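All protein chains of the complex are present and in place, except for one that has been dropped.
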Amino acid sequence: AYYEKMGFRGVEEKKSLEILLKDNPLDVEKLCTFSQRFPLPSMYRIHVWKVLLGILPPHSDSHALVAGYRREQYTDVLEALQVMRFLHGATPQVEVYLRMFQLEAQELPRRSELTAPEEEDEDFLAIGKAMEEIVDDPVDCYWLIKCFVNQFNNKFGDSIPHLPKSLEHYLSLEDIRLLAHLKSCSALRKLPYNLWFPRCFAGCFPESSLLRVWDKVVSGSCKILVFVAVEILLSYKIMLMGMSKPEAIVQFLSNMPQENTDAIVTKAIDLWHNYVTQPRGAS
Amino acid sequence: FLEDVKSQAREQLQASESRYQAQRRVTQVLQTELLQLYSRLEMENPAASSSPAGGAESLT
Partner (left out) sequence: FLEDVKSQAREQLQASESRYQAQRRVTQVLQTELLQLYSRLEMENPAASSSPAGGAESLT
């Protein structure tokens, strides 16, 4: 009965999204609200992300024209990098995307000073690799990576450093004992935040789980990331309580098992709805 | 009046388009120039050609 209900809900959601997608111009705000509330049906996900990230404009009758511009822009940048020998046949695809992104941002190193990607590029590369698994078409993929990264940094760049504090806050409400344990073995400040927040869990989760988190990020929430982290800690509570060395905790969390990531994401979204999207005072 | 707005928009888009095309022609000239230079460098300095190629190789 539960699955029937869920299935029924899924059909209703899909129908209401289809109605929204027939609007011309598209109501971006409503699409955001939908994406905050429900998981996007996979057949519409890429399209909705493109609209929410501004890759496609609200007016549907401009989509063909704009998509043509996007494709040309992609080709122009790619060709130039090939002519300048920044790229060669064996360059990994994510590195191609990185160089294109750098060229457009006027951050391309000189060719004579070109080295393998730097540590500061790791977030981009992680997000790029995950997006590559999600999106087949390279033009779409490049644009989605570029706009995802740009929107994330512009909107949430200033909030990222505060997310660990927020994690502490919600963990104190959810499981004060676990928090006390992490604090007492001084692991709390050493948790792998850098693998979690700036790259939105790319590389930590299989893409199938990641998608539902990124639905929320693309539609305007970075707080969801905090709740995913809370649920990671909660679901490995028993193991974490048994570890007293911070290095062991960090080591474990940096190489998390991949089995129940779907359940973690589902619980994280529920928890996030409880605290944030449903008015309950806390924000 | 609506037609007026529409035609103004069309003109703006065309202007943007022609700016783009002009810039593309510049790019093409520069790219041709660059390709010629690369091949000249490699012809003139077959010994040193390891260094331009080296730039590319260091990428691998």
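Letters A and B mark the chains in the order given here, with residues in each chain numbered from 1 onward.
Everything below uses one rule, namely that contacts are C-beta pairs under 8 Å (C-beta built on N, C-alpha and C of every residue); 3 or more make two chains touch, one makes a residue touch a chain.
Not measured: the values here are computed from a predicted model.
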Subject >> Option from A:Cys32, A:Ala80 or A:Ile160 whose C-beta touches the chain left out >> reply: A:Ala80
Original post:
Looking at the whole complex, which of A:Ile19, A:Leu65 or A:Ala263 touches the chain that is not displayed?
Top reply: A:Leu65
**OP:** Using the definition of touch stated at the top, determine which of A:Leu103, A:Cys185 or A:Leu234 touches the missing chain.
**Re:** A:Leu103
**OP:** Touching the hidden chain in the full complex, which residues of chain B are there? Just list them.
**Re:** 1-2, 5-6, 9, 12-13, 16-17, 19-20, 23-24, 26-27, 30-31, 33-34, 37-38, 40-41, 44-45, 48
**OP:** Determine and list the chain A residues touching the chain excluded from the picture.
**Re:** 25, 57-59, 61-62, 65-66, 69-70, 72-73, 76-77, 80, 83-84, 103-104, 106, 108, 110-112
